[in-house]
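Only a single protein chain was left out; the remaining protein chains are all shown in position.
Let's turn to chain A:
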Amino acid sequence: MTYTFDFSFLAEYWPELLSGLMQTAQLSILSIIFGFLLGTVLAVGRTADSKAVRRICAIYVEAIRNTPLLVQMFMIYFGLASIGFKLSAEFCAVLAIVINVSSYTCEIMRAGIESIKKGQLEASDCLAMSWWQRLFLIVLPPATERVYPALVSQFILIMLATSLVSQISAEELTSTAVRIDSMTFRSFEIYTVIAVIYIALAFVFRIGFWALSQLVFPRLRRLGTPL
């Protein structure tokens, strides 16, 4: 093997990689926030009293979880464009990922909600709390705390999955790398570099999620034990 590794292109292209990194981070954070919110709404729907609501949410979740993210992205970007809705690639990217992550978040949050004992619900009802108060004060906070590690894993996976949006020409880290590769022909080097950047980003995300957990779960901060 006579191949000589050459990372010198980085001197010229690092600002582009940096902006790609920022776009990946932005895309991920937006998708995680909205995916979590939608997923939680779906989880509440899947545990609702009404059978019809439960059924509708279950169909949505199963449909999304059993199709590839890339196909969902193509449906939203190329599919919608072909029937006359031309939306930006970045918007479609976020939309597709939100829809995808919401279905997985739904299943994780459902497990959390179902872990709340009936006695907790009875106690809140007997304190004359409304359905909304019960949901936001008694059910969702401990439910989220219990499944938080699983949520974080899912969110990191989603951050990595944003690389797929390069396929619909949305700007982010992987699409930046593809462009640099086509100009420098340093495939091995550039993909190694962005692999390392993804690892670093995943690490930063984990630290961020840990810090967030300390902020939003005071019991965890004080006692350090799982709920």
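As a working rule, contacts are C-beta pairs under 8 Å (C-beta built on N, C-alpha and C of every residue); 3 or more make two chains touch, one makes a residue touch a chain; residues count from 1.
Throughout what follows, contacts and distances are computed from a predicted model.
Missing chain, UniProt protein name: "Amino acid ABC transporter ATP-binding protein, PAAT family", from among "Methionine biosynthesis protein MetW", "Spermidine/putrescine transport system permease protein", "NADH-quinone oxidoreductase subunit J" or "Amino acid ABC transporter ATP-binding protein, PAAT family".
In the complete assembly, the contact with the undisplayed chain comes from A:Ile138, out of A:Val44, A:Cys57 or A:Ile138.
Touch with the chain omitted from the figure is made, among A:Met1, A:Ala52, A:Ile83 or A:Cys126, by A:Cys126. Annotation for chain A: contacts to the undisplayed chain at residues 117, 119-120, 122-130, 133, 137-138, 141-142, 145, 217, 219, 222-223, 225, 227.
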